[in-house]
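See structure below.
Note that one protein chain is taken out, while the other chains of the complex remain in position.
Now for chain A:
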């Protein structure tokens, strides 16, 4: 019931919104005056549009028009580009000029780079902490979890100032590269790397704590047996620990794919929107302007939901098959 109320209905409302656009606005030429003088201007004829609004408060039904227009899937523009370009390279460059594909380009790169790295880094930290002296584990766990405890916006801001050309990391990079002009914030590739480094830094503790919990349940006798058989540390991990933790990996992958596909905070904190945009950022941008673009934001939201569903489908299908087999 609660699920219906809090998840299903909002989604339905977003879908309905995305299928409508606003009524045709009747624009009238008027004279407008302010402190600095009068001039010719235009305004919306409220009387003329009031009747239309009262009759259909949702706006005009537009079907999938919003989904297909240039600010979203841009079917027409993609078609023309396809016809007019000769090489894949050229086609790709043209596609990235369209806002939706620019956003999805970064979103997918971010998702597929950050997710595996989070899993690997989280696993390595978990194994390392697990093999540390018992007294040290408490503080180690605390420090490893810190990045996750910090509010994402604040965490990203900290990194943002550190990579500034006069910040500690930025200055070090300049020194290492031998280039006093080097600026992370001015270069698109470096900005992408920075965002992904932040993504890993922020999410690795989550993978770590899940794996650490999983490590406590590894069968000691199996490990003992492997050791007796002459397996070294790596072989023990490879043949005993990893298979044992596989279901947890599926869980982490699932969560991380969802989370990373919605990447948003670092883009805002890093003021990175000149270099990288994501689907969530596009929604925020539609709603944050002086004129709110609700239909456009709704269409992007539905496309995001579809994107998440597609991304998760392989994992979900696998889980379902496993479940079915049992």
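Brief remarks follow.
Please note the rule applied: contacts are C-beta pairs under 8 Å (C-beta built on N, C-alpha and C of every residue); 3 or more make two chains touch, one makes a residue touch a chain; residues count from 1.
Rule of thumb we're sticking to: contacts and distances are computed from a predicted model.
Name of the non-displayed chain as stated in its UniProt record, restricted to "CubicO group peptidase, beta-lactamase class C family", "Heme exporter protein C", "proton-translocating NAD(P)(+) transhydrogenase" or "Putative ABC transporter-binding protein": "Putative ABC transporter-binding protein".
Looking at A:16, A:50, A:128 or A:309, the residue that reaches the missing chain in the full complex is A:50.
Contact with the chain that does not appear here is found for just one residue of A:13, A:84, A:172 or A:188, A:188.
Those residues of chain A that touch the chain absent from the view are 21-25, 27-38, 40-44, 46, 50, 59-60, 66, 69-71, 97, 99, 164-165, 181, 183, 185-186, 188, 270-275, 285, 287-293, 295-296.
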